[in-house]
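Structure in structure tokens, see below.
As you look at this complex, bear in mind that one protein chain is not there, while each of the others sits in place.
The block that comes next holds subunit A.
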Amino acid sequence: MNWLNWLSDFFSDPDHRSGPDSILHRVSEHLTLSGEALLYAALLAVPLGLLIGYTGRGVNVVTALAGAARALPTLGLVTLAVLLAGVGDTAVLFPLVALAAPPLLVAAVEGVRGTDPDVRDAARGIGLTHSQVLLQVCLPSAAPTLLAGFRTATVQVIATATVAAYVGLGGLGRYVIDGLATRQYAVTVGGALLVVLLAVGAQLFFALLARFALPPGVRAQRRAR
């Protein structure tokens, strides 16, 4: 049996067409979990990053911590979380948020710090308050960097969300883990392919977003540098 046959087996299996083990359901579980993790990570990291970038205080700490956090083993974190919080969403969300937060934090810090100092000076000088400078000037200026951070975080989270199945939750990891456990390699390969497709899709989505959703002035400014 070659892998093409595996794939056709995987996609033609009626169990994968409808019901709780259907591809659509697993993909939606996977995306929900990833989305949740990204949301929490963003709520945590972005405001903090904007503030640190704006004040310039704690930048070194952020850089060091972000580097260290990247070395954290996700599977180890999941195990730890299960031991501490028991099996459940939290056990999976915790390592995923820990995975997504550092790139978002760094992107927010660097994005804000990259704001043209003359523009900041002018903004203050014509009467914007600190929060107005941060939100109306630094945030738009940081948008491209921030978007790149979201892209990195999203791809990593989608790829890693497979660990949810390790602690008995849903998502595409189910196919991978169940396939291995039952020696149904077709299922494992199919699940793995779906994860890859989702990750690539996320990449494309962010590339398009950067292309069309950013204000032209910010895009051009990046090109000029």
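As a convention for this text, a residue touches a chain if its C-beta (ideal position, glycine included) is under 8 Å from a C-beta of that chain, and two chains touch if they have at least 3 such contacts; residues count from 1.
Convention: contacts and distances are computed from a predicted model.
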item: Name under which UniProt lists the unshown chain, selected from "ABC-type quaternary amine transporter", "Spore germination protein KA", "Copper(I)-binding protein" or "DNA repair protein RecO"; value: "ABC-type quaternary amine transporter"
item: Touch criterion as defined above, residue of A:34, A:74 or A:141 at the omitted chain; value: A:141
item: Omitted-chain contact residue, chosen from A:31, A:69, A:128 or A:210; value: A:128
item: Positions on subunit A where the hidden chain makes contact; value: 116, 118-119, 121-129, 132, 136-137, 140-141, 143, 215-218, 220-221, 224
